Structures are given as structure tokens and as C-alpha cells.
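One protein chain omitted, others in place.
Per-chain residue numbering starts at 1, and chain names A and B are given in the order in which the chains are listed.
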Amino acid sequence: MTGVGEVAAFWILATITVGSAVVVALVRDLVRAVVALVGSFLGVAGLFILLSAEFLAVVQVLIYAGAISILMVFAIALTPRSARDNAETAMRWLALALALAMVGLLIAVATVTEWGPQAKEGFQETASAIGEALLNRYVLPFEVASVLLLAAMLGAVVMVRED
Amino acid sequence: MVGEPLVINVGPQHPSTHGVFRLKLTLDGERILDCEMVMGYLHRSMEKLAEERTWTQNIPFTDRTDYLSAMTGNLAYCLAVEKLAGIPVPPRAHWIRTIMAELQRFASHCMAIGTFVNDCGAWHTPLLYMMREREKVLDLFELACGARLTTNYMRIGGVARDLPPEFLPRLRELVKELPQRIAEYEELLVENEIIVARARGIGVLSAEQAIAYSVSGPMLRGSGVAWDLRKANPYAAYEQVEFDIPVGVHGDCYDRFLVRLAEMRQSVRILEQALDMIPSGPVQTPVPLALRPPPGEAYGRIESPRGELGFYVVSDGGPSPFRFHIRSPSLINLTPLPEMVRGLTVPDAIITLGSIDIVVGEVDR
Partner (left out) sequence: MTLLDSWWDLRDLGHAVAAFLEWLGDRGVPSWLPYLVSTLVGLMALLLWALLSQLFFIWAERRLLARIQVRLGPNRAGPFGLLQPVADALKVLSKEMITPRGADKVLFWLAPIGVVVPAIVALGVIPFGQRMVLADLNVGLLFIVAVSSTATLFVFLAGWGSANKYSLLGAMRSVAMLISYEVVQVLALLAVAVFVGSIRLGDIVSWQGRYNTWLIFLQPLGLLGFLIASSVEVNRTPSDIAEAESEIVAGYHTEYGGIRWGMFQMAEYIAGFVVAATVAVLWLGGWTLWGLEEWVPGWLIFLIKLYGVFFLFIWLRGTLPRLRIDQLMGFAWKFLLPLMLLNVLLAGLEMVVWKETEAPAEVVLPIWAVGNIAIGVGLVVGWALLMGHLRPRNRPARSLLVREVGQIYYRPLEEV
């Protein structure tokens, strides 16, 4: 991080991301929780832009803020009214423990990892690099993921078919 | 997956109920599980009010039942009273009545088709095209009787006054123009891919059901039953004109729509003949203002644009009806609606309602 602008942007975006995430956990109404989640997604997209990963940022908006959130509200809208609120369940403590473990892991990883040198030459296109990587080096995982998604789609179709 | 049924009120204030009428739809998603009709928002107690007024004073009421087809309302009531009191009608009056009834049918079908296509989602364009021609018909009404909508033109024993001299030439002009206009509507609507997709096979009413519900008018004919009171039980001058009865085959919304379009053509055909055949002479049999028909009852019926419009009148010899009942086609045509829309979606229900062509003033009276 070089300039004042970047630092300020980082803290603003980080606040939005984490703050929205906290709201997601705290708010009772599920639809509102989804809205907060979208805020968090957008914050993450902003962080990506800050890291010059503009392609990832746009994809983050397109897929998470635009599509996944819709999927969630759809699921909520189609659930019976009684099961709609963000009620406290027996799993609360387990979830808390898991979340804490996750945070601990992330902090540990972040401190242990040797971060590479900062990009000095400024802005670089990442879209083509991602494309190259996906279709050359990682083509097998890429295809496996596609097949998995296809299987999921077929499964969904089979499940809702009326006969 | 079983969702909670959603109960939705279409109306009493809704863009597509054509007045104040309420449909209570029980939905699963968009699919209609049940449909309940709630009527009476426009009830004005006409049948009771009519018992307090003289026979002649009741004619304006008949404008206001089916306010899109005032002439035919007038005509049916006058026919009933003439039958009751045995009053003859001069031939010219018969022809004027025929002309007016057919013009009214044309105007009313304009509205019916226009609003039906509107219900299919067209943004008013076909409706306004048809309004253009309806306007010309209403101009003619204004010429003849001074009013455009609530005409109050027919009288017991004839019509209120003779046609002004410029009426027939203007009618002739209009009749020359109308076939092109109807061709225009047909070109715009009949083969329209979206209208066909929306209206075909939707809101099916079989001939059996139609008869069982005693449905009448274009709705009955749309279900494939060749029935038209103008031929089955001729009144006015209909015996002397030639015309065909358009009949649908499948009883869906699209057939009802086609039948109405074809009826517009037949109306023009009748008007053409009437223009050549109308005799001169008196237009009204003198009838005392305080008419007292002999005790008895009579039922006068005509083919209104919406179906069999009947007036059942009972006289006790007094100056006003003892009983005044309207058999309104809108109400009776509406009754099979729940059966027609069950299992369809909300948009289908809307166009089915539109294809029935109700006038709430006539449903509730």
C-alpha cells in the first residue's frame, strides 16, 4: 500500500466487509441478512480492485452479489413462513467454536505466510492470465468442477420432476 | 414441494376487472387452485327502483345496466312492454331499431376486443384503434338522440324521434369504411403470435358446460353452439336481413375473440342491407304517457352484444311494473368462470375474464 488513498480505501472497504458480515450474523430477518451479505460481497469486490484484480472483482459482483444472493432470497421466499427467521438453535455454540477456529487458522496462515513482493510495475491485466491458467495448467480441476456442476444441475432437475 | 396457498384479491379495484368486481383467487405460486367471485359492488337496486316508476320512466334505467350497450338495453325492455301491452311498432321504427342495435353491437365489440387484447398485455394500441371507430358510431348516436352513451332512444311503440336527414348518408359512409377497419384489426391481431400463444386453449368452456350454465351470446357461440336469438326468435327487422352466425370450435378465449371479430363483420353486413331496405313512414305508435298495460306478464328478449338480454315484466294494471326483472347476460356468462380458470395461472384468469366481456353495471344492476 503506497498512498494515503489506498490505505483509506482499504480501511473503508474492510469496515464495510466485516461490518456487513457481523450484521449478517446478528440480524434476525433472513432477507435483511442477505442484503447485509451483499454488502459484504461488494466490500470484498472492492478489496479485489484494490489488489488490481479487477477481473476477480467483477466476477465477485456478478456471481456473488448478483446471483448467489438471488439464489438465497429465492430459497427464503420458498421456505414456509415459520422456518424463515434467523432463530437461535442448538448449533449456536458449535458454530461459534467453528468460526473462532476458522479465524484462528486464518490469522495463523496470514502470519506464517511469506507475502511476495508488492507489484511495482502497477496495473496489469489479470483476466487473460486467469484464462491461461484455467485452460492450461488447471484444466483438469476446471473440467472436474464443470462436470460436478453439470451433475448437480441434472440432480436438481431429477428431483423436481413431476411424475 | 407444497407451498402455502396464497389468497389474492383481484379487485374490487384492479385494472382488469372492468369495473368494481372482485375475484378471490387461491394460488399455489401462480397456479389457481380456487376462484371465488364477489359481486355486488355496483348494485344499484334497479329492479326495485323500477317498480316505483312508470313504464316509460324505466327506459333510462335500461341504458345504465349495460352502459356499453345502451341501445340494446332500451330495445329489449321496449320489446317486453310492447309484448305485454300489445302495442304495434311501425316498420320504419323496426328498421331504426335494427340499425341502432347493430351499430351498438359493433361499438360494444370494439370495447370487448380492445380490452381483451389489453388484458393480454398490449399497451392500449388495439383498444385505441377500435376506439376510433367506436367514436364514429357514438357520433351517429349523438346525431340521432343527442346522447352518446346512455342513449334513451327507444320508446314503447317505436323510437323517440325520427332519424335526422343527414344520419343515413353518414351511416352509409361509415359502413363503407368499416370493412377496411375490421380488416386492419384482423391483420393486427388474429395471426399475432403472442395473442395466439396466450389465448389458445385457455379458459376452455365446452358446449355441454356452456349450455348447462345457460351461457349465451359470443361466449356460447365461441363454444361451438350455433345459437343466436336474431335467427332463433327474430325481433325488429332481423327476419328480413341476411347474415351468418359466427361459431367457434374449441370454446377457448381465442375462439370467443374470433367470434366477436366475425360478428363485427356481420353487423356491417346487416347495416348495409338495412340502409337499402329502410322504409319511410312514422316511427312511433302513439302511446299514452301514463301507460297502463293489462294485468299479465311478458318476457322480451334480444341478442345483445353480450348474449341473451331479457326483461321479464309483470303488470298489475297499474302505471308502473309490478315486477321488473333483468336476465342479464353478463351475470350468467360470468358464472362458469371458476370452472374455466381452475388450474390455470393468474394471467390466464385475467384474459379469460376479459374474454367473457362483462359489464359490471349489468352484472350487479
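As a working rule, contacts are C-beta pairs under 8 Å (C-beta built on N, C-alpha and C of every residue); 3 or more make two chains touch, one makes a residue touch a chain.
As the structure is a computational prediction, the values presented were derived from the model and not from experiment.
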- [ ] Give the residue, chosen from B:G201, B:P282 or B:G296, that touches the chain omitted from the document.
- [x] B:G201
- [ ] Based on the whole complex, identify which of B:V20, B:M219, B:V259 or B:I302 touches the chain you can't see.
- [x] B:V259
TODO: Looking beyond the chains shown, say which of B:N58, B:T72, B:T98 or B:N118 touches the absent one.
DONE: B:N118
- [ ] Considering the whole complex rather than only what is displayed, give the residues of subunit A touching the chain that is not shown.
- [x] 3, 5, 29, 31-32, 34-35, 38, 42, 54-55, 58-59, 61-62, 65-67, 69-70, 73-74, 77, 125, 127
Task: Residues belonging to subunit B that touch the chain removed from view - done: 6-8, 14-16, 29-30, 117-125, 128-129, 132, 190-198, 200-201, 204, 206-208, 221-228, 231-232, 244-252, 255, 258-259, 261-262, 345-348, 350, 354
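Heads up, the rule we're going with is that only the chains that are shown with their structure count from here on.
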Open item on the list: For subunit A versus subunit B, what separation do you get between their C-alpha means, in angstrom?
Closed with: 61
